[in-house]
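Let me begin by handing over the structure; questions about it come next.
Complex shown without one protein chain; remaining protein chains in place.
Residue numbering begins at 1 within each chain, and the chains themselves are lettered A, B and C in the order written.
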Amino acid sequence: MTISATGPAVTVLGDQWRACIGTGRTREVLHADYRDSLALVQREIGFGAVRAHGILHDDMGLVQRYAHEGRTHTRYGFAYLDLVIDTWLEAGIRPFLELGFMPKDLASSDQTVFWWLGNITPPADEGEWVHLVRTVLTHLIDRYGLAEVRTWPIEVWNEPNLASFWAADEAAYHRLYEITALAAKEVDADLQVGGPAVSPGADDWLPRFADFLAARDVPCDFVSKHAYTTGPAEHVPFGTYQSLRPPQDLLDQFASPRAMLAGTSLAGLPIHITEFSSSYRPDNPIHDTAYQASYLAPVLVGGGEHVSSFSYWTLCDVFEEVGVPTAPLHGGFGLLGHRQLRKPAFHLYAFMARLGSDVLARGDDHLVTRRPDGGLCILGWQPQDGHTRQTAGHSVRLSLSDLPGRVRVLERHVDAERGNVRRAWMEMGSPLAPTPRQVEDLHALSEPTLWQWSEAPVGGRLNLDVRLGRNGIALVEISPAPEYAPSWLDDARLLGHPPESQTTQESKG
Amino acid sequence: MTISATGPAVTVLGDQWRACIGTGRTREVLHADYRDSLALVQREIGFGAVRAHGILHDDMGLVQRYAHEGRTHTRYGFAYLDLVIDTWLEAGIRPFLELGFMPKDLASSDQTVFWWLGNITPPADEGEWVHLVRTVLTHLIDRYGLAEVRTWPIEVWNEPNLASFWAADEAAYHRLYEITALAAKEVDADLQVGGPAVSPGADDWLPRFADFLAARDVPCDFVSKHAYTTGPAEHVPFGTYQSLRPPQDLLDQFASPRAMLAGTSLAGLPIHITEFSSSYRPDNPIHDTAYQASYLAPVLVGGGEHVSSFSYWTLCDVFEEVGVPTAPLHGGFGLLGHRQLRKPAFHLYAFMARLGSDVLARGDDHLVTRRPDGGLCILGWQPQDGHTRQTAGHSVRLSLSDLPGRVRVLERHVDAERGNVRRAWMEMGSPLAPTPRQVEDLHALSEPTLWQWSEAPVGGRLNLDVRLGRNGIALVEISPAPEYAPSWLDDARLLGHPPESQTTQESKG
Amino acid sequence: MTISATGPAVTVLGDQWRACIGTGRTREVLHADYRDSLALVQREIGFGAVRAHGILHDDMGLVQRYAHEGRTHTRYGFAYLDLVIDTWLEAGIRPFLELGFMPKDLASSDQTVFWWLGNITPPADEGEWVHLVRTVLTHLIDRYGLAEVRTWPIEVWNEPNLASFWAADEAAYHRLYEITALAAKEVDADLQVGGPAVSPGADDWLPRFADFLAARDVPCDFVSKHAYTTGPAEHVPFGTYQSLRPPQDLLDQFASPRAMLAGTSLAGLPIHITEFSSSYRPDNPIHDTAYQASYLAPVLVGGGEHVSSFSYWTLCDVFEEVGVPTAPLHGGFGLLGHRQLRKPAFHLYAFMARLGSDVLARGDDHLVTRRPDGGLCILGWQPQDGHTRQTAGHSVRLSLSDLPGRVRVLERHVDAERGNVRRAWMEMGSPLAPTPRQVEDLHALSEPTLWQWSEAPVGGRLNLDVRLGRNGIALVEISPAPEYAPSWLDDARLLGHPPESQTTQESKG
Partner (left out) sequence: MTISATGPAVTVLGDQWRACIGTGRTREVLHADYRDSLALVQREIGFGAVRAHGILHDDMGLVQRYAHEGRTHTRYGFAYLDLVIDTWLEAGIRPFLELGFMPKDLASSDQTVFWWLGNITPPADEGEWVHLVRTVLTHLIDRYGLAEVRTWPIEVWNEPNLASFWAADEAAYHRLYEITALAAKEVDADLQVGGPAVSPGADDWLPRFADFLAARDVPCDFVSKHAYTTGPAEHVPFGTYQSLRPPQDLLDQFASPRAMLAGTSLAGLPIHITEFSSSYRPDNPIHDTAYQASYLAPVLVGGGEHVSSFSYWTLCDVFEEVGVPTAPLHGGFGLLGHRQLRKPAFHLYAFMARLGSDVLARGDDHLVTRRPDGGLCILGWQPQDGHTRQTAGHSVRLSLSDLPGRVRVLERHVDAERGNVRRAWMEMGSPLAPTPRQVEDLHALSEPTLWQWSEAPVGGRLNLDVRLGRNGIALVEISPAPEYAPSWLDDARLLGHPPESQTTQESKG
């Protein structure tokens, strides 16, 4: 098939792929390393919103009991929450509020999750929870303005279908949702509330959630769930290995709510995948590999057809669910490691951010887009199925027509060898505590490989063969490059020039 | 007494007053707000070193046990420690290492201190502790270089004389000191080790420490202790009130080790006051007041006569010993509040940093210095005795001679009303969660009041009357200001000029 | 009259006062000091557009003749023009293009204006001029996009009514306008072209300009002129003194085009005052005074009723029409001196930028506005008439009602003594080459004086007496300040507190 550079767009690439990004724990937003990472991510990618666990967790200092004149009172401390949200807004990203976990003074029991001990129990007293929700939302509106806060989705709890996250049953979650949603709507009827934020494999919760809401006439503005494609974890010290399902499985998980909720009162609501990745483990090295990038490329390209957002879990490796990381690369969820080390998945997102919105063609290994200035911008990837190991790279072959008389082609590649921070780190001997010089080298070595060449398409036609490395992704940009050099400039008069022209054959990478 | 602007210096103002500054917890150095505060403090003041609790605490992720092939191993995780030290060094400040608290996997029991649960027990196995000390110091030398690490004092534990900090007795501390010092010296004989870091009122520990070291031939490079001048705490919710001894009491505490150790093997060693302030409570509002600045002024001016460093406790209010602060001003130890709000004590230090090193005169309410460029730089303060409440300000009267023909005088004032962030916050109604506009206003209102006037000293003599506000401090700079205006410039021709000159009487503040 | 804080707005304060700002010479935009000044001005004020002389002047390297194979050719060099416009756009300010002066290779003669020798003669060959105009505009559209360039007004030449700026007659200007406007419209019909950019006192040009355009059917999108209120210059070395007409005269100059063009084909077009100030001389000290600020305050407040923009001449003292400045303050046009020294006129603009858009009241000495958050923001000034010399300050008295139970009032003052960089510099002895320390002090001393106090308006009513200093302006902000301090906090327990409360009487400045 030939793709016309000037033909009509077949579809439009929206912003669903960057509508949201995840962050491990709200308090971690206070870290300088997180703020530096956020700045880089926003400059190169530009996410719309960010969702984090533990906005109500005790380490935020939100609920503080004290005794005075013989009675117990509560003071609400917003110092850290304000700092967190200011940090986000100053970076041009909005909160996607996940309400949880339970402040210990409100909790009905003492079960916790994670190294940082998030309390996963229902409130001992519903009234106190409702008061907390109202107080927090009211404060946010006071500080940030009603118009602003109305754009922040409010999600009730996290993965209540898992015993590790919710020490109660489905009915108890429904009840929590109900009182929370009503509390929010009482603050302002146009606040956006949703749930149930279930983990993969729990789609059966969705119709029951719909039924419950309908039966009780409880408001709901969006439906949320998570998506991962790994199986059970095989643990080693400081690491996990897992099997993987094909990327289409992620897209199927994205697609299922719409089908399952057809005909219910939730039909037509926005659907948010509030977490997704390959593995759900924060210590699976797959996250750090080029495989992750090529595996997820078709998901980023296609996910927007199914949902309003799908939120990569997570922005960076400032993340402590299983403790303080002991190595610069430790299989963490992040697009970035500590100190802003860019993983291949970061580059996938950065490549996406350079695409145009006019989609001219889409295939199993490519997406061809056109920018407003008429240039073409192509994402290519090696297709992955979740079990075949690649022994070589992959050629993306495209036939383009209606090009101008001379074009330049700029290729950026990331693969098992190139632009690959993990590979570079392993060449260093996998040091747990890299020296400053090693860190500096890792930054340089995680830059995508890039080169440029020019060509005069005959009859406006160019047969492109983008040679991806193993597990590779590539960004190819094709721009008009009319020749401006005046006749009197003669490079052959320069000593730097070879005796006869060798330009053409040398030019390609 | 007349002070000659060109006469010889009576003494030299050293850098002991800014040789070191304290920070609550090592991990808090990772916070963006801390990093911003550190940058401001270093730009305006320029401390030489920084000391923090909890460098070995579990939240640093340093000691990580794991099982492999049926046995338990330890991995040392330096990710956070390296980030902390990089942050300090990039800001131009060196670590003053306080070794503590006990990683829980090495601890002999589970007693803790602080909201953040520092383990205060001796090691269960001395060998493991020694191995940890050696591993950490070796790593630091590998990463930062031996020459650099030799300049970092290493202090063993914190306030072992208090049951809340050391769940063992004095002999146990001596033993801990011994094995730690020997471990450090084994890594490198020129590392600087010291102790015993006792709290106020425990100077009797010092001669016994000396005796112990002498008896066992244990190395020691410096002696450390703390100094505070408040009595018992009277608690209110989120606050503490305490009585105060006179500032001379702080200087006496600084001076005592030299006297007590005379004749011992520790005589002549550097003495470091590794913590000092008025109150030892992190929720005493005195820290936020102008009183604190005027109270401490003579201490900063005179402390260097007694010790090699005296370290203000602390740099900023990123500090969680009693939990997450709930208000922007909460009686925290910091020179700076959250978001870099500058307290009067910050200005005291910033004023000190502008002084010259030639001391021309020193009195109960002033220090007169000369800068290398010949300008005079005077610190003035209202004397405080720790119990009298001031009803008015105070005049610092100085007679200066040998001045040039025309001088300009620049005054900066901080007092109960001016340059006073706490006062400004109270005028706002003491909001717990100030809005962005309020925060911006607090920054502007915490700027010292400043004005300039000029004068032609008759016969080179100037009688200066610096009118301090209540609890005030002032910085007065006197510089030559020869008149360059050419004859043809005639401001009287400008409409902005009054009909007749009113310059002189208007010029003074 | 009582002004209700919650009443309806009587009118809206638009952005005409900051729609445009002037810059001396296009090439000067390349200076680092200019870029620093631009950044400060945009951060504190936020102008919409910027107009500069000499966009076509030879020092921009735009027109470069060369010989090749025996013939003469022209190369257009856009290196500097692109740098200039990139600098502006990156600072968030758009070009207001003034087409001029004549590149010497296109000029019909060699008369010039300014130290930098702008050629003021008509083109020798109209076709070459037309080609230049087309080439420049086409390039700008190629680089910046058509939608963007359509927002940039294009003004033909500068003050053609003055022999010093246009070495030809009115008919020749009409002809230049015609061929230029037609050239621009040929490039794109929606480009906005206008003129005649006449100096004060030449309003008679306007109806003749209208007649000419109508007669020849020449397009015109806006009308422009300049406004100054000084009389003839009395020169001294490096300085000028001039008499001054009242500020109303400026407003009258703004208003006249609408009246004079009523009934012509230009009626209803946007009117741009593309330069205004008190004095038209770049070496009149009046520009540096507080008088300038108080004199212009009513003009900034009222100008938007008459015109679409009125452009202060100029942004900063990077300006060389009479040569390189020899003193930090030299009567230059700028809001800022070199090194970003802020003059009183800068503060006037910065005060304006803080006002709300709801105007609640306007008088001879005040403008009362309300911000979106409900706070009141008041600009006050001492009225000036252009000849009376003030011997004292001025009280702005306002009666406000419907205020909340407790308010805080924040006052910022700039006057002959306070926030006055020129006064501070004179106290230093008017040094031509201030030392780095003096420059630093000038920055600090040019900060407006500010203080805050709080009050509980009885019955919601507050009688405000804003005491301006001589030639003063003030910004007064009144915000709700409910009292949050809990009962148990008792400042009387702090040593910093006086024996009995002295808060109230001390609180006001």
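Here, contacts are C-beta pairs under 8 Å (C-beta built on N, C-alpha and C of every residue); 3 or more make two chains touch, one makes a residue touch a chain.
Computed from a prediction, not measured in an experiment: that's the story for all the values here.
Asks: Quick one: which of C:Met1, C:Ala67 or C:Ala189 touches the chain that's been left out?
Replies: C:Ala67
Asks: In the whole complex, not just what's shown, which of A:Met1, A:Ala189 or A:Ala444 touches the removed chain?
Replies: Selected residue, touching the omitted chain: A:Ala444.
Asks: What is the set of chain C residues that contact the non-displayed chain in the whole complex?
Replies: Against the missing chain, chain C presents residues 30-35, 59-61, 64, 66-68, 73, 75-80, 82-83, 86-87, 139, 142-143, 237-238, 323-328, 338-339, 432-433, 435-436.
Asks: For chain A, which residues touch the unseen chain?
Replies: Listed in rising order, the touching residues are 234, 236-237, 239, 241, 244, 285-286, 289-292, 295, 373, 375, 384, 386-387, 389-391, 406, 408, 410, 416-417, 424, 426-432, 437-438, 441, 444-445, 447, 450-454, 470-471, 479, 481-486, 488-491, 493-499, 502, 506-507.
Keep in mind that, in the parts below, only the chains that are shown with their structure count from here on.
Asks: So which stretches of chain C touch two or more other chains?
Replies: 488
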